[in-house]
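Excluded from the complex is one protein chain; the other protein chains are retained at their positions.
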Amino acid sequence: MNKTFEAKDVNLAGINSSLLEVNIGPQHPSTHGVFRMNAVLDGEVIVSLKPVMGYLHRNHEQIAENMSYAASMPYTDRLDYFNSMSNNLGYALSVEKLAGLEVPERAEYIRVIMAELTRLINHIAVIGFLLNDLGAFFTPVLYAFREREKILDIFEEISGSRMMCNYLRFGGVKRDLSPAILERIRGVVTAFPRFLDEFETLLTKNEILCMRCQNVGVLSPELAINASITGPLLRASGVNYDIRKVDGYSVYPRFQFKVPLGPKGDVYDRYYVRILEMRESLKILDQALNTIPAGEIMSKKMIPFLKSPRNFKPPVGEAYARVESPKGELGFYVVSDGTPQPWRYHVRAPSFINLTILEDMCLGQKVADAIIILGSVDIVLGEVDR
Amino acid sequence: MEALDQIFVSLKQGILNAAAGFLPAWTGPLLSVAISIGAIALLGPVTMMYLTLLERKVVGRMQNRIGPNRVGKWGVLQPLADGVKMLTKEDIVPARADRLLHLLAPLLIVMPALLVFAVIPFGKHMTAVDLSVGVLYFLAISSTTTIAIFTAAWASRNKYSLLGGMRAAAQMISYEIPMVLSAVPILLASQSLSTHAIVEAQGGFHGLQWFIFTPWGFVAFIIFFLCGVAECNRSPFDLPEAESEIIAGFHTEYSGMKFALFYMAEFMNSFTLSGLATTLFLGGWQGPFLPSWVWFFGKTYALIFIMLWFRGTLPRFRVDQMMNLAWKLLLPLSLVNVIVTGFWFFVNPPLAIGGSIAILWLSGWILVRLNQSYLPEKRTYQFAD
Amino acid sequence: MMYFGEGVVKGMMVTLKAFVASYFKGPEDGGLFTVEYPEQRLPEKENFRNFPFLIYDNTPDNLRCVACDICAKECPPKCIYIVREFDKDNKPLKRPAVFNIDHTVCMNCGICEEACPFDAIYMDHNFEIASAERNENLLFRKDKLLKSNEYFHKIRPTDATAIDERRAAAEAKKKAAEAAAAQKAAAAQAAPKPAAPGTTTPPAAEPPKTV
Partner (left out) sequence: MDTEKVKADLEKALGPVALKSVRSSLLVENAQDLPKVAKFLKEDAAYRLDYLSSVTASDFIDYLETVYHLYSMEKKTGPVTLRVRVPRTDPKIPSLVSLYRGAEFQERDNFDLFGIVYEGHPDLRRIMMWEGFEGFPMRKDYLQEDSETLESVDVEWLEKNGVKVPEAAKAKAVELRQQGKRALAERRVEDKG
C-alpha cells in the first residue's frame, strides 16, 4: 500500500495550529471549468472538501420547455461540449422512444460511428488534462489534441461545425456519409492504434505517474453502485456495467467488443481503463465501417417535419432513454403533453452525479491528489450545471 | 587555435593597455575588475532572456509546434518583447501584504543568482574570481535562495503562496545535503576546492579524462544533477510553483518587473548549476580541439537541454514522494559514493573498478528494494463481456 | 521493470523522437503540422456553417426571401427580426422591409437554413467578422446580409448546383402548368358547346406549390 502521510501518527495536541481553509476554484487552472471546492487543509492533508457548483447554470431544462423539440437539439451540443454527438444521440433516442419512431439501418450505423469517434476524442482529451494536472507541461495534451484535430475535421466535414455538431435529427441524421468521408474515417481509425501505443510508452509505465496515481482516490465498488456512479469511474472499480451492453440500444448488439474492468478503482485504473476503452471503441469502429449498409438516412414519417420542426407533436406520454456517453450514463427524461413544446425535459448528467463522492475520495489525501482525483472523475461544467 | 581560445582574455588585456595610456596607474586593477563585473552583469540577464526563448522553442518542438516565431526572425526578439511587457505591466501589491518584504524578496533572490557567476570557469584563464574555495562559495551562496523564496511566500499573505513557501523550504533544504555530499568525491579526487584546480585535474588524455567516466563520478553526477534540478525548482521537482495545484506557488502575488526578477533568478540558477555540474563532472572547458569556452558553453547548454527535456516530458512529484526521494534514496547513495571513492583510490586498479561498480550497484539495488512501497505496482485488467 | 527509472527514460525517448521529427519529418508522420493562420489557411470545408446570409438572384432587390417569418419562429435563440414591406396603399408585399440577424445571439446551428421553404437563407463561410463595437457592427441588417447566388456557388458548389437544379425544375414545372392552363383556357373559350354535361372536366392541374 503506498504509505501516505496520515495526520494521526503525529500528536498535534501541543501545537495550536489552526486549519487552513482554501477555496480551490471557481477560477483555478485545473478545475476544468467554473467549479469550486471549499477545502479545509491540515498542512497539506485535506480534512474536508465541499464541492460548490452552479456558476455555469443556464437552466437548460427551462429553455427546452419554451422551445420546440427540434429547436433544443443544438442546445444539447452545449451540455457536455466535449462530445456533442453522444448528447445528440441521447436526446434523439428519448424523443424517438416517446414518438415511437423507427430509424433506418444506415442512420443507426452512422450514429454508432459518430458516438464512438466522440468517445475517442473525450478519452484522449481527459487523459491529456489529467497529465496536465499532474504537471507534465502540456505535452500529453498537445499530442492528444493533435489526434483530436483529425477527428474534429471529419465532424466539420459532415455536420458543419467542429464541436457544436447538431448533426442528429429525430428518426435519422442530417446528412449522409459520402464514400470519401468513410475512407477518411477509416484512415483515422487505422492510424489511431499507432498513436495510442506511442502515448502508452510515454505514460503508462512512467514511474512518476505510477507513484502519483496508484492508490490515490480509491473508490470501492459498493460505494460506487450506491452513489449511482457510472462510466469509466464505475468500471475502474471493477463493476461490469456498460449501458451499450446492458440496454443494447441502437445497433450496438451487432458488434463484438469487451468491457475493461479495473482491479482497484484508483486514479491509475481510471486512466488505464480509458485507454483500454479507446481500443475497444476502435474495434467497434472497424466492424461498423466494414458492415455499414446502404439506404436512406431519415425515417419516412419525419421527412415532412424537417421543413417545419414546429409542427412535430409527439403523443402525450413520457420517455426516459439513456446512452453510454464517455463520462457515464447520460439520460434524457422527456414528458410530452401533445403540444410541440415538451412539458418537462430533464437531463441526467453523469458528471453532476459522479461528483457526489468527490469528498469521500479526497479525505486524507493531499492537495495535489485532490486535483488529480477531480481530473480523473472527468467533469465538464456545461453538463454539471446544465 | 590558441588565439581563438584566449580571444576574450586578450580583448580585456587590450582594453586595459589602451586605458592605461591615459588613466592613472592605480585605476588598472579597478578597471579590470569593472570589466569582469560588466561581462558578468551582461552575460547573466542575456543568458536568462535567451534561455526563456530556448525553453519555449525546445519544449514547443517536442510538442509538434513551432514556438515563438513572430517577434524577430526565429522569435529572436521575443525576449526583448517579454522584457518590455514585464516593465510596462502594472506592479500589483496585495492590500494586506507586507510591503517591504514583498519588495525585498525579488532582490534577495537575484543577488545570489548573480554572485554565483564569479566562480564559474567559462574558459582557460576566464574565471572571474579564482577563489581557492570556489565550490564551497558556490554551494553556500546558492543555498540562501531558500530564505528569499520563503520571504516572498510569507510576505504576499496568500494561502497558495504560503503552501508554495512551505514546500520550497522543505524541498531546497532536503536537496541541499545530497547535492553537497555528491560534490565531495570530486573534491577528494582533485584535492582542491577551487573550480580552476578541479578542471585542471580532468585534463588527462588531451582533455578527455573527465570525472564522469569513473563509476563513482557517474553516480555522483546523476545525484548532483537531480539535486540541481530540485534546487532551481525545475520540472519534476517544481512543487513550490506548481501551477496546476497552487496556482503559481510563492510568486502568485507578483506581477511586472518583480515577477521578471523571480523568472530571471530561476533561469540564471539553472544556467549556473549546469555550469557547475559541467565543471565538476564533465571537465569544464577541457576538450580536444575546439577553444575552451566553446567546450564549456556546449556542455552547459547540453545539460540545460536535459532540464528542458525534463520539463517537456515528466509529471511532477508529490510533496512526500519528493522528500522521500531525497532522504531515503539520494542521501544514502551519495554517502556510499563517498566511501567508494575512498575505496577507489586506495586499491590498485583492476579490483578498484570491479569493486566500486559492484558496491554501487548493490547499494543502489538495496535502496530501491527498501523503497519498495513507492515503486509502481503491476496491475492486471480483466475484460468482461 | 528492471531498473527504477526505465519507464521515465522510455517516455523521454518519445519526446526526443518528437523533437527530432519536428525538424526532419513532414506533417503526416509526426512532424510539424502548424498552419500559421493569417499567412497560410486550412482548405475551407464545403459543409462548414457560420452565420446565415440571404441570397438574391443577380440584383440585390430581387431577393428570394418573402418575409414568411418561418425562420424567425424556428430560430432557437430567436435572433431573427423581420418586418414585411407594404407598398403605397399599404398592401402587404412578398418582401421584407427589415431583416435583422443579431450575430451576438445567433449560434450558427443551421435550423433556419433547414426550415426555409424558399431557399432564401443559407449558412455562410465568412468567419472573420470580429469588430470593436458590439451593438452596431454585429447586428447585421438586410443590406449586410444580402449576398449573390454566384457567391453561394463559390462557397458551396455542390449544394448550390443541386438547389439551382431543383429550382429550375420547379420553375419549368410551373411554366408547363401555366402553359397547359392557358392553352386549356384558350381551348375552352374557343369551343364551349361540345362540352357535354356527362364528361367531367379533368381535375384542374394541382396548383403549383411554390415549395
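Order of writing sets the labels: A, B and C. Residues in every chain begin at 1.
Just so it is clear, contacts are C-beta pairs under 8 Å (C-beta built on N, C-alpha and C of every residue); 3 or more make two chains touch, one makes a residue touch a chain.
Source: prediction; values computed, not measured.
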Discussion item. Using the touch definition given at the top, which of the shown chains does the missing chain touch?
Written reply: A
Item to complete: Could you tell me which of A:20, A:181 or A:227 touches the chain that is not displayed?
Response: A:227
Worksheet, complete the sentence: Missing-chain contact among A:194, A:300 or A:344 belongs to A:344
Worksheet item: Thinking of the whole complex, not just what is shown, which of A:31, A:68, A:83 or A:118 touches the missing chain?
Response: A:68
Discussion item. One chain isn't shown here. Among A:93, A:355 or A:380, which residue touches it?
Written reply: A:355
Practice prompt. Spell out, residue by residue, where the missing chain touches subunit A.
Written response: 53-54, 57, 59, 61-62, 66, 68, 223, 225-229, 239, 241, 246, 310-311, 317-318, 320, 322, 329, 331, 333, 335, 339-341, 343-344, 346, 348, 352-353, 355-357, 385
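In this section, only the chains that are shown with their structure count from here on.
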Worksheet item: Taking contacts as defined above, which has more of them, A-C or B-C?
Response: A-C
Discussion item. Based only on mean CA positions, could you tell me how far subunit A sits from subunit B in angstrom?
Written reply: 43
Discussion item. Report the inter-centroid distance (CA atoms only) between subunit A and subunit C in whole Å.
Written reply: 32
Discussion item. Centroid from C-alpha atoms only, then distance subunit B to subunit C, rounded to Å. What do you get?
Written reply: 61
Worksheet item: Where does subunit C touch two or more other chains at once, residue-wise?
Response: 1, 4, 7-8, 11, 14-15, 18, 33
Fill in: Multi-partner residues of subunit B (each touching 2 or more other chains)
62-65, 312-314, 375-376
Fill in: For the subunit C and subunit B complex, residues of the former touching the latter
1, 4, 7-8, 11-12, 14-16, 18-19, 21-23, 30-34, 36
Fill in: Residue numbers on subunit C that touch subunit A, as the complex places them
1, 4-8, 10-11, 13-15, 18, 33, 45, 47-49, 70, 73-76, 107-111, 114-115, 117, 123, 211
Item to complete: Please name which positions on subunit A make contact with subunit B in the complex.
Response: 1-5, 20, 22, 28-30, 41, 43-44, 131-139, 142-143, 146, 202, 205-212, 214, 240, 245, 258-264, 268-269, 272-273, 276, 366-369, 371
